[in-house]
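A protein chain is absent from this complex, but the other protein chains hold their places.
Right after this comes chain A.
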């Protein structure tokens, strides 16, 4: 039984989400191979070969794979799928987009966003915005899975020495093409991998209001998150959004500032180790799950907190 893990990368760097997915594969047990599909992705394949516990890297390097278009990437996976009992992608937008396409072509019911492995066929996954946890058993011969990063420990980035095998790309499907990308730039740690996340909500009032969040985040070397309300109001870009429709995070410390705590937001952060809430409404639902709550005006509290740290 061998497991294929799909690498998350930008053709230059291997993303930490890959290490979490290898961690999930290690819980199932078996030979672990990693597929790197991209364009000019040699350095990514080299990094994948060093991951502890990985015995082989498959590299599909072709111009048609450079932008991660599902129509072009899915056939590459289909081609090698029969060699594997499990195919696991990190639950990133890349693989949420591509993997169901692979599953349907293999006539397999995908298991999305797993947070636990019971045995080789049985997995835990959250449903209803994380308000229930389903344990499901697959009867398919190949299990196609996306794994939630924050639920699995990272495999070590070093220590492995897997061989790299080139596999063939399948060309351009002609069904879709990449036009452009608008990437949010940030020097801060990646939201889903950060040890500390400072998150702001609608109560910040404006993009300028978010400056106090940035100052606190800088002090703590934290990533910045946001509620959907803050994103919809245009205070921050949408990739900051934490919640059911945004990113799931589980840092050691999550500081929710001016966030009331709608269930859709809680779904994305309630597995954090320690939650701090700062809100002027003492009855806000966020206080129901926060380990430490501080009621008051965030425009006074947050700068005071920043200066005292």
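Some observations on this one:
One rule holds for everything that comes next: a residue touches a chain if its C-beta (ideal position, glycine included) is under 8 Å from a C-beta of that chain, and two chains touch if they have at least 3 such contacts; residues count from 1.
Definition applied: contacts and distances are computed from a predicted model.
Hidden chain, UniProt protein name from the list "Cytochrome C", "Acetyl-CoA decarbonylase/synthase complex subunit gamma", "Electron transfer flavoprotein subunit beta" or "Sulfur relay protein, TusE/DsrC/DsvC family": "Electron transfer flavoprotein subunit beta".
Only one of A:96, A:154, A:188 or A:280 touches the chain withheld from this view, namely A:96. Of the listed positions A:3, A:74 or A:169, the one in contact with the omitted chain in the full complex is A:74.
By the touch criterion stated above, the residues of chain A touching the omitted chain are 10, 67, 69-71, 74, 92-94, 96-105, 107-113, 118, 122, 126-140, 173-184, 196, 220, 228, 231-232, 237-239, 244-245, 247, 252-253, 263-264, 270, 273-276, 287-295, 301, 304-305, 308-309.
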